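Got a structure here, written out as structure tokens. Questions coming.
Let's turn to chain A:
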Amino acid sequence: MDYLIAVGLEVVSGIASLVLISIGLAVVFGMMKVINLAHGEFLMMGGYATITAANAGVNIWVSILLIAPLVVGLIGLIVERFVIRRLYGRVIDTMLATWGLSLLFIGLATTVFGNTTAGISSPLGPVNIGHVGVSAYKFFIVAVALAVIVALYSLFKLSRFGLVARATMQNAAMSSALGVEPPRVYAATFAIGSALAGLAGGVLAPITGVVPSLGAAFVAKAFITVIGGGSTVLVGTLSASGIFATVNQLASFATTPVIGEVALLGSAIILLRLLPHGITGRFFKGRI
Partner candidate 1 sequence: MSMNRRDFLKTAVISSAAIALSPGVVGNALAATDILVGSIHDLSGGLDAYGKPMQDAMVLAAEEINAAGGLLGRPLKIVTKDPQSSMQQYAQLAQELALRDKVAVLHGGITSASREVIRPIMRKTNTLYFYNTQYEGGVCDRNTFCTGQTPAQNLATAVPDIMGRWGKKIYIVAADYNYGQIVSQWVKKYALENGGNILSIDYFPLDVTEFGPTVQKIQAANPDFVFSALVGGAHLSFYRQWAAAGLKGKIPMASSTFSHGQEHVVLNASESDGILVSGNYFPSIDNPANKAFTGAWAKRFGADYPYITELAAATYQGMHLWAKGVSKAGTLDRTQVLEALESGISFDGPTGRVSIDPATHHCTMDIRLGEVKDKKWSVCETWPQRAPLDTSSVCDLIKSPNENQQFVIKI
Partner candidate 2 sequence: MTNPPLVETRELSVHFGGLKAVNHVNFSVCDGELRCLIGPNGAGKTTFFRLLTGVHAPTSGTVKINGRSIAGLQTHQIAKLGVGIKTQIPSLFDNLSVHENIWLSARRNHGRAAANQIADRVITEEVGLGEYANTEASKLSHGQRQWVELGVVLAQRPKLILLDEPAAGMTGSDMEKTAELIKRINRSSAMIVVEHDMEFIKRIAKTVTVFNRGEVLVESDVDTVLADERVREVYLGKRMGQRHDIGA
């Protein structure tokens, strides 16, 4: 019984991790139809931001929840200004350019931080469920994922910025006629997506450790989750994460992590064949 609860917790925290990993990409793709293949490296940089800050004596929670998203959000702004903005509407070119950025960031991180795995240990100790020990940090991950979803929902559905953003994504000409500056909205949205990636990197840093090549492990999963989720950012990401992470974790328990990984990928292919435009339908810009 204790074991079953522990298994359940692994599944839930697996879903939460996948949501965190994917949500930044989902926001950028869902709102702007930009696929940022440097997303994984944004996570990686979030991880390094957290570790660097924590090692410099900043409180660990501040490093994870504040510094990582801020730093990566800023990097996102710069990337948007100098690369993404020049390529709006050219999906493939954007993918290629961000792929280039991804290599570039890996190279930069290697030059600055070296290739040895950097890490900080998990700031929360274990908790016992019956006789089974689990990391309390897993609860923290679930909490952060929930908080991110609530925050995004409020931001895009309830705030004025959200309204302006959704309107701009759906019809830039119209909203610019209403006095909005679309470039600013794009920049802000991209920065939010980047900050979310940074946050995910910060949150994951204590459990996975950080290497410059860390992003590669995540970007494919995030990409598949976002595409599998379909047009609606929050519902899509949540439902795709739910399916994929459950399949992955249960298969990992039953067999090996490789089979778990393959099961995840296989379920993604089947899902896309059955629902060619993802769980929530074909992508239109600006649906949250």
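Selection criteria: all candidates are chains of the complex that A comes from, given by their letters.
Things worth noting here:
As a convention for this text, contacts are C-beta pairs under 8 Å (C-beta built on N, C-alpha and C of every residue); 3 or more make two chains touch, one makes a residue touch a chain; residues count from 1.
Worth saying up front: this structure is predicted, and the values here are computed from it rather than measured.
In summary, of the candidates 1 or 2 that share the complex with chain A, the touching one is 1. Considering their complex, residues 3, 6-7, 10, 13-14, 17, 110, 114-119, 121-122, 124-128, 132-135, 137-138, 206-209, 211, 213, 216-217, 249, 252-253, 256-258, 260-261 of chain A touch candidate 1.
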